[in-house]
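Taken from a larger complex, these chains appear in their original positions, while the remainder are omitted.
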Amino acid sequence: MRHDHIISAKQLSRADIEEVLDHAAAIAADPGAYADRHADTLLGMLFFEPSTRTKMSFTTAMKRLGGDIVDMGSVESSSVKKGESLADTVRVVEGYADALVLRHPMEGSAKMASEFVDVPLVNAGDGAGQHPTQTLLDLYTIRENAGFDDLTIGIMGDLKYGRTVHSLAHALTNVDARQHFVSPESLQLPRSVRYDLHQEGAEVREHTELDEILPELDVLYVTRIQRERFPDESEYREVAGQYQIDSETLAAAKDDLTVMHPLPRVDEIAHDVDDTDHAKYFQQAHNGVPVRMALLDLMLGGEPE
Amino acid sequence: MRHDHIISAKQLSRADIEEVLDHAAAIAADPGAYADRHADTLLGMLFFEPSTRTKMSFTTAMKRLGGDIVDMGSVESSSVKKGESLADTVRVVEGYADALVLRHPMEGSAKMASEFVDVPLVNAGDGAGQHPTQTLLDLYTIRENAGFDDLTIGIMGDLKYGRTVHSLAHALTNVDARQHFVSPESLQLPRSVRYDLHQEGAEVREHTELDEILPELDVLYVTRIQRERFPDESEYREVAGQYQIDSETLAAAKDDLTVMHPLPRVDEIAHDVDDTDHAKYFQQAHNGVPVRMALLDLMLGGEPE
């Protein structure tokens, strides 16, 4: 893999993806072998909006490689408050760190920022834009549990606003997955995403009912339907309730169905699913560590074993 | 000591307590010997409410053992804001860390959280509930300065709401200390705590005036009387003023009286006490480091020397 910056999952070829996932698998199999690999490396953390999970996961990944972080802290306590531009901020921080992780509310910000720095930069989410390491850990979890061959996946919930979903759907065209999208009509895939998927030759179907396709699925990827998308609470409750699953729902699924969720969940997945073998969403979150270790290691000049 | 999680000082036997304190003393005597003991260990810090002192102390302890932390950051910047349950949060974070420290405003939260994770969890305060490492560092300070044999201790201030006091009083029944409680009538020990202490055979007396028992004390443990417990400012001032000490007050005490305070103090202890040999409250705060190092080391599988 030869990318200076990781801005979008779209920049990664199938070969790039397999390289990262293979390297992540090697790390997961023997993490101790990587414990001192980047002992003098500092990762600059620039989080312009809150993100516990992603930030902790990158922090853990860097520390598990023997390195450490330098954290800008919250925007409230930063120079940004004084009117500093993002370009200036990243140019200052590249003097402290060997690589940067950037989360910023503005779409396109990561690409822009990357043009001002010489150290590698990873996009950890740029507003409605991209979040490539989330896509990579999703792919890793799918590959570990269901494999990429002859894969049928259902993606359910808010398909209109979900950055995670769009990025994953795009990446899955690389492995020729059959993709079923399940959502209320008001939250279907945006026309532009649907168009792109068709252009890339993806096999895509859309549904309003999960039970139409649940028995065929190898993977069910559930996302949250947000209250604020609906004009009133009662409409929200009625709609959202149709896209919640519990262990009873899953009785109609394959025995080895993998259930995923980017977390945090509210009530899209009932707690009685947690104890079934279907539940892989906590493992999915944990997979962020070896996947980000692999990506950082490759960017910082490690060679895959 | 064989405890997977440390939730309450009540779960610790006298032997457990002595084991932790002995190990802390060994660490304090030769901290350099422990500097690389847990070099690849990450401690997950989950602080759902502010706590500078406890958080810095745990952080220092882990780093002095050669390890590092992964910090969730403030609740404002976390997934909790999006409605995630505590059970989900700890299940995600256990994928990042080798042990967890949890502070949460809800009594019972640490016990509940511990049932969802496989890594060791330490309760760093659960609302009005327990804060076992504070109790251990208090015991360590008492043992180092006054010893446990034939011990007479006075505990003064807010005895009604003080979690620290209840936990310490309970633990002191293990060493057969004579306990004197000194407080305004409105802030006396809760009936339930008094009952428990009697059930455990503790020798307990209650007072409204410090000078009744000051000359007998080996240790005086002072706590803060909070303004918000009183309906009006003038009543607060009148009452609180009677439970403040200065070097003049201490003229009536034994020469080797140990004065403790969990800190932060406001004006319960006058600054002229700081320069006397009685003042052990800063040492007490510092003792949190070897005590937490000892506890973490034992939980993570170290053997006491």
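Letters are used for the chains, namely A and B, taken in the order the chains are written, and counting of residues starts over at 1 for each.
Convention: a residue touches a chain if its C-beta (ideal position, glycine included) is under 8 Å from a C-beta of that chain, and two chains touch if they have at least 3 such contacts.
Since the structure is predicted, the reported quantities are computational estimates derived from the model, not experimental observations.
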Please state: how many copies of the shared sequence does the complete assembly contain, given 2 in place?
-> 3
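Everything that follows uses one rule, which is that only the chains that are shown with their structure count from here on.
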Inter-chain centre distance, subunit A versus subunit B - centres from mean C-alpha coordinates, in Å = 41
Subunit A to subunit B touching residues, read off their complex = 32, 35, 50-53, 55-57, 59-60, 63-64, 68, 74, 263-266, 282-283, 285-286, 288-289
Residue ranges of subunit B in contact with subunit A within the complex | 40, 42, 44, 68, 70-74, 76-84, 88-89, 91-93, 95-97
